[in-house]
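Here we show just some of the chains, and they stay where they sit in the whole.
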Amino acid sequence: MHGPVRALAWVTAPRYKERMLDIVLTGLDWTGTVIFAVTGALTASRKRMDIFGFILLGAVTGIGGGSLRDLLLGATPVFWIREPVYLALCVAAAAATFFLAHIPESRYRVLLWLDAAGLALFCVIGADRALAAGTTGFIAVAMGIATATFGGIIRDLLGGESPLILRKEIYVTAALAGALVFVGAVSLGAPQIPAMLAGFAVCFVVRALALTYGWSLPVYRARPGRTAEEIEKRRG
Amino acid sequence: MHGPVRALAWVTAPRYKERMLDIVLTGLDWTGTVIFAVTGALTASRKRMDIFGFILLGAVTGIGGGSLRDLLLGATPVFWIREPVYLALCVAAAAATFFLAHIPESRYRVLLWLDAAGLALFCVIGADRALAAGTTGFIAVAMGIATATFGGIIRDLLGGESPLILRKEIYVTAALAGALVFVGAVSLGAPQIPAMLAGFAVCFVVRALALTYGWSLPVYRARPGRTAEEIEKRRG
């Protein structure tokens, strides 16, 4: 069969819907990977690293969360070894960032917003993969949060920056909200794609409002902790 | 069969002893998990995080050590995916800490003592799980130390605090002593529970003495390291 005929046969095949779903899911996953890879590369730019430093930090951020998810679930070799395209996307995104990072006026601001989009994508994708592996909804929510936050955590640790999870605006809460909405919708019988979009939207809007208005949950009220050195002195 | 009758049948069953052992082991494991989750939440309180920050740091600390152990042994999906109760305990303990952390006068002091108890529980539990997976005694001791210290290490890294393993009082040594006593006792034929209690007691007492009297092993004597910047200057 030649190209167009074959494509037609493919579209009209009974498993067409399932294939479309796969394509949409893969597209979302690639998008999240590229977005997080760019945030890693932007951290590298803030530290004035060379192009391979950009690629290392971009790759670790782009595939870190999904790697942790696969390791904990026992789905090894991890996804980017089975499908090298994810790693290739990270390399390309980080290299492109090396040449384009001077354009935005505030790279940190861009980083925060891209991180928000990646967080929203990965909290639903992580939860979805966990459900597909047969976990309960509770564990799926936890996996969504882990997948969404871990890449950024290693990015900040390797880049020597204060982790975003320590900042005062709502962060973990947004990932929790998104994963909860997605898992809740699925367990109420909603189809996968609308449930994902709902979870994505909730997480992104919550985080966006937090970034725009500096929103935060009530924090722990009492005094902050003394440092180990201050305690030493008091005892001395 | 109704409740009491069924319970009686259970108690008199031939596998009674094995079941008791399982219950005691599970109880110790839950206790260690809760204790470490509280130390994670206390770190969150020192950094004035919100309640979901408490839960994230509590969960990572409570199940981090066991997750590393399961990953290295290849026992995946890791334990808290198979038995979500561990994660639920972490969530509950961290949430409770959010509302109660203002009570102790010095949270850091409470953190240190709870960390000591968790260290003592997990150094024997980690070694026990490794032996059950068929490792040698040498590897079991290493797994005990890894399980006992890893949760606290990620807690301190994520919380932006100097890791406890870098402080001058005896720390790794206590975990080593506890794991050694447990593995030694088991290999000399001691039953599991007494061996665990002995290992726990040795680790906790060693660490408690170190905390109370500031005990430390002889440290490396010569000068501390220069920073990379000082070295740079000397060369320049």
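As written, the chain order gives the labels A and B, with residue 1 at the start of each chain.
The definition used in the following text is that a residue touches a chain if its C-beta (ideal position, glycine included) is under 8 Å from a C-beta of that chain, and two chains touch if they have at least 3 such contacts.
Given the structure is predicted, the values throughout are model-derived calculations rather than measurements.
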Number of identical chains forming the whole complex, with 2 shown: 3
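Keep this in mind: only the chains that are shown with their structure count from here on.
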Centre-to-centre distance between chain B and chain A (centres being mean Cα positions), rounded to whole Å: 29
Footprint of chain A on chain B - complex, ascending: 43-56, 59, 67, 71, 76-78, 80-81, 84, 87-88, 98, 101-102, 106-109, 157-162, 167
Chain A - residues contacting chain B, complex: 71-74, 76, 133, 135-136, 138-139, 142, 145, 149, 153, 157, 162-163, 165-166, 168, 170, 172-173, 176, 216-222, 224-226, 228, 231
